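Quick one: the structure is below, and I'll ask about it shortly.
With one protein chain held back, the other chains of the complex are shown just where they sit.
We just call them A, B, C and D in the order they show up, numbering each chain from 1.
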Amino acid sequence: MNDDLDRQNNNIIANWARKHSLWVLAYGTGCGAIEVPPTMTSRYDAERFGITGMATPRQADVLLITGYLAIKTLKRVIRTYEQMQAPKYVIGFGSCTINGGMYWDSYNTIKRLDDYIPVDIFINGCMPRPEGVIDGFIKLQERIARGQAKGWQHYQENLDWYRANQKKVIKNWTMPDYNW
Amino acid sequence: MSIKGTLLPFSALKFLGKKPHTVRYPYQKKKTAERYRGFHYNDIEECIGCGTCATICQNEAIDMIQIEGIEAKKGDSGLRPRVDNGRCCWCGLCVEMCPTGSLSLTDQYLHTSSDPESYLLVPGVDHPEFAEHLSFVKDDEVRLLDLARVPMKELDPQERVKSFAEVVVGYMQEEARREATRCIDCGICVTACPDHMHIPEYIGAIADADDELALKYIYDNNPMPEMCGKVCTRQCETVCAIGHLGEPIAIRWLKRYATEQFPDPAAVLNPTIAPANGKKVGIVGAGPAGLSAGYYLALRGFDVTIYEALPKAGGMTFAGIPKYRFPMDSLDKQIGYMEKIGVKIKYNTRVGKDITFQEIRKNNDATFIGIGFHVPYKLGISGEDLQNSIQAIEFLRTINLGGNVYVGKKAVVIGGGNVAIDAARVARRLGAEVTILYRRRVQDMPADWEEIEAAEDEGVEIIPQGIPLEIIGEDGKVKAVKYGMAEMVPDPRGGRPRPKLIEGNEHIMETDTIIGAIGQEADYSFLPEDLKEELKIERGRVVVNEFKQTSIPDVFAGGDNVNRTMDAISAIADGVKAVEGITHYLMDE
Amino acid sequence: MSPMNIIWMIAMPFIGAAIGLLYIGISRNITARVQNRFGPPPYQNIIDIIKLYSKKTAITHGVMFHLGPVLAITGTISTLMFVPILTGNYPIYLFSFQGDLILLMYIMVFGCLAMALGAGQSGNPNSAIGVSRGLTQMFGYEVPFVIALIILMVRFDTSSVLDIIKAQDTVAHWNIFRSPFSFIAAIAAFLGMMGNKPFDIVFAPAEISSGPPSEYGGKYLALMQTNRGLFAFVKLVLYTDLFLGGAGDFITLILKTFALFLIPLFIGIVNPRFRTEQAMTFFWKWPTAIGVVGLVLVLL
Amino acid sequence: MAALLTKEKETTLYLGPQHPGITGNMMVELKLTGDTIQRAKTHVGYLHRAFEKLMEERLWMQCFPIVCRICVPEPDPNEENLARAIEEIEGREVPERAQYIRVLMLELARITAYLMWMGGQSGSMGLYTMPQWSIGDRDYILDLFEELTGGRVYHMYIWAGGVRRDLPVGFKDRVRKVMDYIESRLVDYDRLLFENAIFLKRAQGIGIIDKEKALEWGVVGPPLRGCGIAHDVRKDEPYEVYDQLDFELITHEGNDVYSRAMVRRKEIEQSIHIIRQVLDKMPSGPIHNPGPNPLKWKVPAGDAYVRTESARGEFGYYVVSDGSLKPRRVHVRGPAYVHGIALLEHLLQGANVADVSFIMNSLGTCPPEIER
Partner (left out) sequence: MDSKLIKEQEIKRNINNAFRSAEVTVVRRRRISVRFRAGILPAFISYLKEYMGFVHLVMISCVDWLEDNQFELVYHLWSYEEHIHAMIKIRLDRDNAQIKSLSSLWPHAETYEREIHEMFGVDFEGHPGLTDLILEDWSDLPPMRRDFDTRAFVAETFEWRKGREDAQDVRQTISARYGETIPEFKKDK
């Protein structure tokens, strides 16, 4: 199975297309969502790079975790992430995804996003400026082109570890199991 | 559906012919604002590692860490901030709070990485190029830290020259709270205090309106706060973090405030005295060093006897400090408390005359020498032996002992140290016109600038760069002093500039008294000859180890006759350290 | 059936899809300019589709769910087979026959129905609502569309598209001028068919996520996007044939179809979406009325 | 047809939390028969960060960087409210210039919030040109914020005793320029959105708030003024220097989405008007009345409730101090708390499923301030 995944990751044409067509799931999980509209709209116009919003997880390639995740949201984010079709990428926005940020002592937000879902790119800032967001996308594109954006693969391979982390904070796990 | 409403929207199509306003990042970059709050930059040379940034950070994003190449020193903890950008929210509170102004935010904001571990940044060390990009810096107008000290009330100069009444009034409760509130609890002051008092703790206690707690912290390693609160040379304040951009916290005045609140320290401290351990310690000299050693030894259950030549304890703090700075009743309160604890002081007992040093050594298990520097240096010019040419240290001692000294209508004090200023101000109080003659410039004077200012306020004239050449006498009495003006030349060895006499620029000033105050030395005449050889003395100072132990194992030493700082707090520190040494020496077999 | 025709038959779906996608790409650019920005490159949609085909797809909701997009694109391709594309010196018309117009009326619905079936099985309530909306809307625009076609059929007394094209030999004979009522009714239906605003009630992202395709992703979505491009091309060609006199060569074809394409595009840029019942009211009110008037005029 | 639909089985539709029509991150659970909503239930808590708890753990000064995160599209009322509440408990005066600058900030923030709302409102019905324009134009105001405060979105600019930095050189002119630009753009907005026939058709008669019950339902801000009831904190209980400024209180009859939209649209003009006055009248002088060292800052025991008219209505802070270094309790009253739960659930009853997002936007629902 891994060979298959690696082949997928190293397909130059596919990677080129993936790089230039990043569909972002319209999910404002946190306050970082406020800098997404300026990025997507006329002043910064991320659509120049083929980055555009998508309404449902089935269609999206990129999941933006715009900041902190409340535990209640985390549950939905995991569900959403698993519904997305591989190859899929996660971008973590801002400090709170890296080490808890401003909410480091809040009982209701997770602190390290990459414990729960694989993150391909972290963007620094609180909030990241639109330039930062675009920079994050460009970095992601570079990684995709080089076949390095393998977060989704890591998730599949280390599902147990991720699950254990997820179930540690989500008390009532009422979700269907992995279904891809 | 109106026709107008259906057609008007189509006017938007006019934008087809217009150039879009899109900023085509990354091909086209928009400049960030001048005040943009991006990544941190820290001028690590200027930073003193006070950790205020780490304290104020509500995200606990800032750690203070050891960095290669940065050494801890006086006024510098040796730590530097490291920012966790996985926590930071770039609010800039750290910048506003930075007491030195070394921390700023830059206009750099891009850090995109797939490695979440890469978000730790030591500002100033990582990315030194950010120095060119400073944007959000400290503002001069808007400050969070209160940089202005609560002014200390003093007697009017005209009033104070009339008597020996204490010049400084002391803080009222509310003033002390306000002043204590300015403190940022960094503890940098502790690095400079020779005694390493618990300064942030007691200031914090004062701010919290808990003066008793403050007193407990103070007495933890300083048994003479009454004195220190009034006349300490306060090296702590010279390194105070707040002092980098503003006026340092009035640490001395706060200590003074704390001690003044309680007429009887014993009632507050209620010290627990260890049961007698049967060991005896003899101390030569009831100066700060001897008293401190005696106090803490007594608390530890030692049998302590202090031998003092003068009829009062305190050493130089009694004999050398004028009473308008350190009133007698404060000293009495201090000594009274110590004697209450069980420190025995034998007054009017000059070692070497009334009792031999060998006797003391024989009677005690350990001995501490804290004799201080009480023998003045000679001026070394002709006419020095004339009547009315006196030594400041002797002058002050006589006055403090209640004696009388003739100063006449006009007195000239030679020297620029604290003793010189004290002598000048005392002479002023005795009714004389006083001039201070000093070899170097005013800014070179080793005396406290506050003292110099106070002296000037009181009408003391200072002639800087004046070198006395000769004391001219008449009828065996001083009549005038001849001095020459000097210019400052750089020291060939790289030291501070030295005065060089200008040929032919000589003046004569009439005076009734000459008071020499160019320094003192110790008098080791009490030592028997065999010990003089055994006891290692270098340049007039007893050589001791870390625990103030001399080359003779049972003899310890401290105070001016040991350390170069030559101030009361160093002497106290010596005493406190010696207690450790003596305990170690006597109790650990 | 000449060998040439067989080649065209195989090539045309690809060319059609490419042109359709390119149009949609250009439309994104035009939209962007109106919106005061630059927008993606015109070939963006093609990249999107390559990417979608390269995605792993692991969604299972039942047989019909898988078949939906396949049937949809089959429907579209078969529609393409019956639409005359070029009529000039090198004509491309694959399966044109007498009465193909009537067949077209049915076969064009086929794709949509297939989609509806597939999406309906996904179990996503958004899809379900989207499907019901789509079917409702189809009811809506089919009425003026059929009326418009009937007008043409009655007028030219034929149900062959080729015959209608032949009747429009000069610019002045184009149906857009000769039977404007029919054109208006048909273009209104066209707006509905293209699913641009104000008639994108089927997909309506802010209301029902993206409607029927909510559960479709990866390769399925690629298929649907291809279908979308191809279907747009088919519709444009059909309308060109019916109202703009067809096209003799590719350049004319592209000019005419693009001109037609701009109409729903411009309307879509500046208008919000109707609610379902408002859309229905719209279709059944003005275009139908105009169509009926036109029909009456023709019948008289 | 309608009779047939009502007999249809009731289905449940979960709108959100991941849904493009939802403002922010929340969920609306809809019980539908056909297209009609029978019952609606709002689920919130997806953005709960426990600010009020965090503030109990923080020094008073450390609260300021935190509070602006409570309402993301319009953070300034938070800072201003907290500052003013503390000032009220402490009895600290604020220099007049600082008050003018605060009003400037609040009004600029109001415009940004309205531009953002404009994007959301038209985006919810598929008019995507509008958000592209209005959010793009909003960026110019964000540039102003950045210049004044150093931050684009989160300003952390207003604090107890005044504001943090004085206006940069030439800032007033740039504000004027941007205001002129926004004013010129209003014509385009009108043509595209506010006069658009389809918008009128969709917005009129939708989401009707019962005028008689509006006050009782706790409706505030533009939705209240959209019912023709003239209440505005800026007039009812003037704070900062609003009583020295001349502006009109906008009301609009109709009680529906359209009237709420028109209130907001006209208030942009009023805000521009206020900003121009502020720029003209702003006195010179200090901008900060400093307090004690933040590390040892104890606010005297007491409590205060202060309110601000935010872009969504009355925004209030109830601050309780027990005289210690940290707040005892800070309770935030976001207008969306009432609008987004009780009122939204009420308005959605009987509405068409197509209008959920539309109505939600018109109420200015802002989840982060609901759950804080």
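Brief remarks on what is shown
By definition in this document, a contact is a pair of C-beta atoms (placed from the backbone, for glycine too) under 8 Å apart; a residue touches a chain by one contact, two chains touch by 3 or more.
Given the structure is predicted, the values throughout are model-derived calculations rather than measurements.
The chain we do not see here touches A, B, D in the full complex.
Among D:Glu29, D:Asp143, D:Glu237 or D:Glu269, the one in contact with the hidden chain is D:Glu237.
Among D:Arg92, D:Arg174 or D:Arg328, only D:Arg328 touches the chain that is left out of the view. The missing chain, though absent from the display, is touched by one residue of B:Glu117, B:Glu487 or B:Glu533; that residue is B:Glu117.
Considering the complete assembly, chain B touches the hidden chain via residues 49-51, 54, 63-66, 72, 77-79, 82, 84, 86, 116-117, 120, 185-188, 190-191, 196, 198, 200-201, 210, 212-213, 216-217, 220-221. Listed for chain D, the residues touching the missing chain in the whole complex are 44-45, 48, 50, 52-54, 56-57, 215-218, 220, 231, 236-237, 303, 305, 307, 314, 316, 318, 320, 328-329, 331, 333, 337-338, 341-343, 346, 371. Against the chain not shown here, chain A presents residues 71-72, 75, 98-100, 104-108, 110-112, 115, 168-172.
The rule we apply is simple: only the chains that are shown with their structure count from here on.
If you average the Cα atoms of chain A and of chain B, the two centres end up 57 Å apart. Once the centre of each chain is set as its mean CA position, chain B and chain C turn out to be 88 Å apart.
Chain C has its Cα centroid 35 Å from the Cα centroid of chain A.
Touching of two or more other chains is recorded for residues 32, 34-38, 126, 205, 209, 269-271 of chain C. In chain D, 19-20, 65-66, 129, 132-133, 136, 154, 192, 196, 198, 201 are the positions where the chain touches two or more neighbouring chains simultaneously.
Shown here, the protein chains touch in all possible pairs. Chain A contributes residues 42-45, 48, 92, 95, 97-102, 104-105, 112, 114, 119-126, 128-132, 134-136, 138-139, 143, 148 to its touches with chain B in the complex. Contacts from chain D toward chain B in the complex involve residues 58-59, 61-66, 129, 136, 143, 146-151, 154, 156, 162, 164-166, 168, 188, 191-192, 195-198, 200-201, 286-288, 290, 292-296.
Contact residues of chain C toward chain D in the complex are 31, 34-37, 125-126, 128-129, 197-198, 200-201, 204-209, 269-278.
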